[in-house]
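The structure under discussion is supplied below as structure tokens; questions concerning it will follow.
With one protein chain held back, the other chains of the complex are shown just where they sit.
Showing subunit A:
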Amino acid sequence: MTAALYAEWTKLRTVAGPFWLVALAAVLTTALSAAAAGAVTCAGAGCGVDAPMVALTGVQLGQAVVAVLAVMVVGDEYRTGMIRTTLAATPSRAVLLGAKSVVVAGATLAAAVPGVLGAWLAGRLIMPGRGFTAAHGYAPLSLTDGGTLRAFAGAALYLTLVALLSLGIAAAVRDAPTGVGVVLGVLYLAPILVAVVSDPDWERRLRQIMPSDAGSAILHTIDLPALPIGPWPGLGVLALWSAGALLLGGLLLRLRDA
């Protein structure tokens, strides 16, 4: 496993693509968060805005970039045919996918941690000027506040789980464009489709099990009882999706001809 991990790390750092995707994910996460922080206002006490969640808006964009990064880790190998060299070097499919998962998780955290910290800094600096003041019941965003810390740390975990979900899907579909399509469909299209379900009970149930809906519960800090699913259980649902995708990808990797 150590050798396979070392090899995957060497692969990742010896081409420029992953580096730029990591940088892009961090920058976009911070930038969109800053834009959202600058666009929202709190007119008075009890305006009911979830400030940390607003400051984490960039996660919705950052997840697309980390998804692409994760899909490329597998998709590029199938595109070039290098996957056969890889499997010849590491015949155990489980070890290989495990090594890729660790490397992808590491690369995603390398994007998510600065991206999320940037979002926090942007929110802390910008939002007081938009009416999020002590007078309106808002303290500056602080990571020592339990709920805020949960949302920001959770955002980094959310991005990591999205990346792992993408890796599993890529291993299953073996083609980068298809992989990106499926992942973006799961992340962005599914919530839209759920929104048009007319029966509120069904909509709630679907929001409890859809990966991006359930997973982003971790970003909420207020009105938690009104959410279809709690923050940690929601992130747990996303984790199950990621694990399921990796299992499926691993199984297909084992059963199919390379």
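In the analysis below, contacts are C-beta pairs under 8 Å (C-beta built on N, C-alpha and C of every residue); 3 or more make two chains touch, one makes a residue touch a chain; residues count from 1.
Everything that follows uses one rule, which is that contacts and distances are computed from a predicted model.
Student: When you check the chain that is not on display against UniProt, which of "Septum site-determining protein MinD", "Sarcosine oxidase subunit delta", "Cytochrome c-type biogenesis protein CcmE" or "ABC-2 type transport system ATP-binding protein" does it turn out to be?
Tutor: "ABC-2 type transport system ATP-binding protein"
Student: Using the document's definition of touch, tell me which of A:Pro91, A:Gly146 or A:Pro200 contacts the absent chain.
Tutor: Final answer for the missing-chain contact: A:Pro91.
Student: Write the list of subunit A residues that the hidden chain touches.
Tutor: Within subunit A, the residues touching the omitted chain are 3-4, 6-11, 14-17, 76, 80-85, 87-92, 255, 257-258.
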